[in-house]
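Single-structure report; data block below.
What follows is part of the complex, with its chains left where they were.
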Amino acid sequence: MSALDPEPRAPSPERYDLFMATLGLIEYEHASPEVRAVYDDIMATRQTDWINNFWKALAHDPATLRRTWQSVKEIMAAGELDALTKEMVYLAVSVSNQCGYCIASHTAAARKAGMTQGMLAELMAVVGMANESNRLASGYQVEIDERFRH
Amino acid sequence: MSALDPEPRAPSPERYDLFMATLGLIEYEHASPEVRAVYDDIMATRQTDWINNFWKALAHDPATLRRTWQSVKEIMAAGELDALTKEMVYLAVSVSNQCGYCIASHTAAARKAGMTQGMLAELMAVVGMANESNRLASGYQVEIDERFRH
Amino acid sequence: MSALDPEPRAPSPERYDLFMATLGLIEYEHASPEVRAVYDDIMATRQTDWINNFWKALAHDPATLRRTWQSVKEIMAAGELDALTKEMVYLAVSVSNQCGYCIASHTAAARKAGMTQGMLAELMAVVGMANESNRLASGYQVEIDERFRH
């Protein structure tokens, strides 16, 4: 993986003004064929014409880029749970973890998948309440009911 | 609230063998009318004939018991999101936070609301992947795309 | 630190029944003079005659045992905040992090320092609400008000 080291980090003037990920972002035109193949599949699967920063940052590690995309593609596809429900669960976890990037990107993804303002509002209410009651349960050291174990 | 202090902590023989919450659990037969009213509403709303430990532990603080139940009742009712989706989001957050009690109780609640084994499996896969990608995003210090801000 | 390796791990019959920490617990009678000095200071400072498991587990690493105790002793002493307030903050953080051991031990410590049942109940209500509103704030991607920055 040391072959990555010569990777230029966009020595353009704006790099001193704008910080864009630890290792910088790899744009399509500078990407290797291996990385481009993943970018192409992302755009085809999502029916879109651009790649968001997450993947461009991961592209410095093509193995992780490919594995992560394959996993996301497999996991987020509609199954017994539909795609919108999965996007909302993803967003709920990101909010609970307070990951700024993920909240922004998955709010957009969930909306694209059909989440209305009303659904967003209800989702946040559930996430908030779950976080509250999680602490009440552990704060009072509540033992698990026998019935929940059978 | 100092009136709570004389609350007996179930001085039965088994209390030395079995720990059931910091302040102990308040059973229906020992509960005040105010607490019983909440218990009754929980059982009526959930169409069940028992109260799980979470509420019995909270009952030492009737104001919090009542407020928490009212909030849960309001938030978890079907709206733009159906009740099953809400239960699964609740479970997803509890898993992400690794709250043992909440995972046990909300796995049971989600199943009662219709979650199949297949749905549980897909839910866990999404929760796992969201937790993974949350850290990849922050680990690479990925900046939020301009498009996600508009 | 390799000198720690020969440390016997209590090869008594009950070790197959009872798990008490990764490296086992070092009791006073088997402790080195360096460890005993810390144990003695803990008991003197806390005006008690026993050592809880946390310190006995840490005692496998005398440097960390000593440094951690010194820090705890310095930080938890009454200052502008009294000792009870500090214990309750410690408990609040432990509940928020859902650390079972810490919740049990700091609930006991806070009660010893004067926390009533009513105070415990109010503390948990604040911890729960803070965890809820933390997620509402990040879930809605709320920007920090300019006034909070001056």
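By written order: A, B and C. Residues from 1 in each chain.
In this text, a residue touches a chain if its C-beta (ideal position, glycine included) is under 8 Å from a C-beta of that chain, and two chains touch if they have at least 3 such contacts.
Bear in mind that the values here come from a model prediction, so they are computed numbers and not experimental data.
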{"item": "Total identical subunits in the assembly as filed, 3 in place", "value": "6"}
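Convention: only the chains that are shown with their structure count from here on.
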{"item": "Size of the rotation, in steps of 5 degrees, that lays the CA trace of chain A over chain B", "value": "180"}
{"item": "Identity of the most central chain, Cα criterion", "value": "B"}
{"item": "Equivalent interface positions on chain A and chain C, same or different at half", "value": "same"}
{"item": "Chain A-chain B separation of Cα centroids, rounded to whole Å", "value": "26"}
{"item": "Cα-centroid distance, chain A relative to chain C, in whole angstrom", "value": "34"}
{"item": "Where chain B touches two or more other chains at once, by residue number", "value": "22-23, 64, 68, 97, 99"}
{"item": "Residues of chain A touching chain B in the complex", "value": "18-23, 50, 52-54, 57-58, 64, 68, 71-72, 75-76, 79-81, 85-86, 88-90, 92-94, 96-97, 99-102, 104-105, 107-108, 116, 118-119, 122-123, 125-127, 129-134, 136-145, 147-149"}
{"item": "Residues of chain B touching chain C in the complex", "value": "1-2, 4-5, 7, 22-23, 60-61, 64, 68, 97-99"}
{"item": "Partner chain C, residues of chain A touching it in the complex", "value": "95-96, 98, 100, 103-104, 107, 123-124, 127-129, 131-136, 138-141"}
